[in-house]
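Input: one structure, supplied below.
A protein chain is absent from this complex, but the other protein chains hold their places.
A and B are the chain letters, set down in written order, and residue numbers restart from 1 in every chain.
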Amino acid sequence: MSQASPPLAGAAGRGWSRPVVIGIVLLVTALVIGAPVAAVFVQALSQGVGYALDSLAQPDTRAAIWLSITVAIVVVPINTVFGIAAAWAIAKFRFPGRKLLLAIVELPFSVSPIVAGISYLFVYGGQGLFGPFLEAHDLKIMFALPGIILATTFVTAPFVARELIPLMQLQGNGDEEVAATLGAHGWQTFFRVTLPNIRWGLLYGVVLCNARVLGEFGAVSIVSGNIRGETNTLPLHVELLYHDYNAAGAFAAALVLTLVALLTLFVKTILERVTGSAGALHGS
Amino acid sequence: MRRLPVVTAAVLLALGGLPAFADAPSTILNASYDVSRELFVAVDQAYAAKYLKDTGKTLEIKQSHAGSSKQARSILEGLDADVVTFNQATDVQVLADKGFVASDWTSKFPHGASPYYSLPVFLVRAGNPKGIKDWNDLVRDDVKLVFPNPKTSGNARYTYLAATAYAKEAFGNDEAKVNDFVKKFLANVVVFDTGGRAATTTFVEREIGDVLITFETETTGIRKEFGTDKFDAVVPSVSLLADFPVAIVDKVAEKRGSTEIAKDYLNFLYSPEGQTILAEHGNRVRDEAVSARFADSFKPVRLVTVEAVFGGWPAANKTYFGSDGLLDQQLAGQ
Partner (left out) sequence: MGMGGAGALPRRRLSTAGGKGQGRVVPGFRLSLGITLFYAAIIICLPLATLILVGARLGPADYWAVVSSPRALASYRVTLGAAALATMFNTVYGFALAWVLVRYEFPGRRVLDAIVDLPFALPTAVAGVALTAIFAKNGWFGEPLGALGIKVAYTPIGIALAMAFTSLPFIVRTLQPVMEELDGEIEEAARTLGAGTVTIFFRVVLPILVPALLAGVSLAFARCLGEFGAVIFIAGNQPYSTEITALLAFIRIEEYDYPAAAAIATVMLGTAFVLLVVTNAVQALARRHELAP
């Protein structure tokens, strides 16, 4: 709504306070948010654009980029399906344990990624709950792609659901009830009625989920075996290069992630303009 | 609900069905300590070339680097490393105790399965502005130190024990005085990173601290990378011998059929070519001819051993590094 509705001329908006408040906020934002982003650009390009591109073309860095993309390709659809299902169940129905379920779905948001990584290690690690079973069947989860996927799935679980639940609650069940009364079956109702209603919110959740998937660090750092060119995601690779005496290379990799983040914000802004609703991102 | 089994199957397939590793041993994984990154780039390249010449096949050697103990833990948890090249025997012993490595691993390769060694030395800023000469300079109030966390880094355990060994000699085993010395030493540490390389980055790139204490090989690498005019290496009067052990992770190698390659790879480290690469990267080596050629790069130093001073690694680990060991107490008392 900050996009759509014109700002209100409130009481505090008069006189000298207005430019001062705006000025201070802009200055602090430049220092706190702008400067780190600028630093990434400056450091990444400190040895020239050619050097940055060269370091991105290194086999290990390319492998890290591909690994991160692979993880996103698997995790984002899983969490999208889950997000829709969870929102559908929680927003459209009342049932015992609903609030508890909501709390569980939201839990990965407030719990530290480190806790997530440790927990997964206890389940799938060699000494863990399923360790002996996995070893007997020669299945690898920890320190391989499945472990990275699982940990990332946990950390980004609530993104889509949290976007959709308030939206579906706001829209109510009227449209679906009408559709059902007119004889539409379940999937028809979903694809023809509900999906068009929630598509922008859904896309918004997917975009945020994707950004977070690509950027996950803490949980993945526990379940990845740090194998160069194999189980290093791009954020882990930033750390690795950073400690490889290759600060410029590390920042070049960080720049890729920063550009993805900026692109995410751009897409998000476009989506907000389309829907005309402000990003009550995690609030409401 | 009828769709649920399909979803279940798809999820399980996505989660569990992925192949663990390339099955054909056209790759092997070497799990190594943190600061050996550049060393093994060079070693792997040379060995891959030799392997191609010998067999006509290509071999890709993958590397994983982290604190030595962390690596041992990862292997126990399922990291499929074919060989380990660690900086501390205990970390290999952990693997041997759990049946991942042969129990007689020290006799599988020459020199107690340790193709090279190093020692903790000091790296100071150009011109040595604080006049650091020996361990006793490191407990001065005006000196700030950087070295990694002894709990996670083999590198730092050597540093900690070397300082303790110095104090034991200086104070004639007066426990209280030794304890005070080590406490002051720890109090001067400004950053505890989890691995040796992170400590290097802190000292070199972020310009934190007056002295970095790390393996001699790392100080050689830093001066090579950043210029000999930026940092000086200081070799103290006494330091601790750091044997760098190697072993085949039999449990993994047998499964993957890579035992022969793994053995050949580790033997390569003992060959004149391998020893030369090791020496070029600032490691002290066993081959006498190679050693003689690099004599100028390595200052003579009196080395004491963990066995002689601390009664071996198991005892040292128990006394100093275990939960509520001396290290914990010394850190807590600050």
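As a convention for this text, contacts are C-beta pairs under 8 Å (C-beta built on N, C-alpha and C of every residue); 3 or more make two chains touch, one makes a residue touch a chain.
Just so we're clear, the structure is a prediction, and the values are computed from it rather than from any experiment.
S.K.: Given that one chain is not shown, which residue among A:I33, A:L53, A:I69 or A:V274 touches it?
M.R.: A:I33
S.K.: Which candidate, B:N30, B:N149 or B:T219, sits in contact with the chain we can't see?
M.R.: B:N149
S.K.: Touch as defined at the start, partner being the missing chain; which of A:T70, A:S119 or A:T275 qualifies?
M.R.: A:S119
S.K.: Go through chain A and note every residue touching the omitted chain.
M.R.: 1-3, 5-14, 17-18, 21-22, 24-26, 28-29, 31-37, 39-40, 43, 81-82, 84-86, 88-90, 92-116, 118-123, 127-129, 150, 153-154, 157, 172-173, 176-177, 180-181, 185-186, 189-190, 208, 211-212, 214-218, 221-222, 234-236, 238-239, 242, 250-251, 254, 257-258, 260-262, 264-266, 268-269, 278-284
S.K.: Can you name the residues of chain B that touch the chain not displayed here?
M.R.: Within chain B, the residues touching the omitted chain are 1, 3-4, 7-8, 11, 67, 69-70, 72-73, 76, 94, 149, 151-152, 189-194, 202, 205-208, 323, 328, 331-332, 334.
Going forward, only the chains that are shown with their structure count from here on.
S.K.: Calculate how many whole Å lie between the centre of chain A and the centre of chain B, each centre taken as the average of the chain's C-alpha atoms.
M.R.: Using C-alpha averages as centres, the distance is 36 Å.
S.K.: Given the complex with chain A, which residues does chain B contribute to the contact?
M.R.: 7, 11, 14-16, 18, 20-21, 29, 34, 37, 62-66, 74, 76-80, 195, 197-198, 200-201, 204-205, 225-226, 255
S.K.: Considering only the defined contacts, which chain A positions touch chain B in the complex?
M.R.: For chain A paired with chain B, touching residues are 74, 78, 81, 121, 125-128, 131, 134-135, 138-146, 149-150, 225-230, 242-245, 247.
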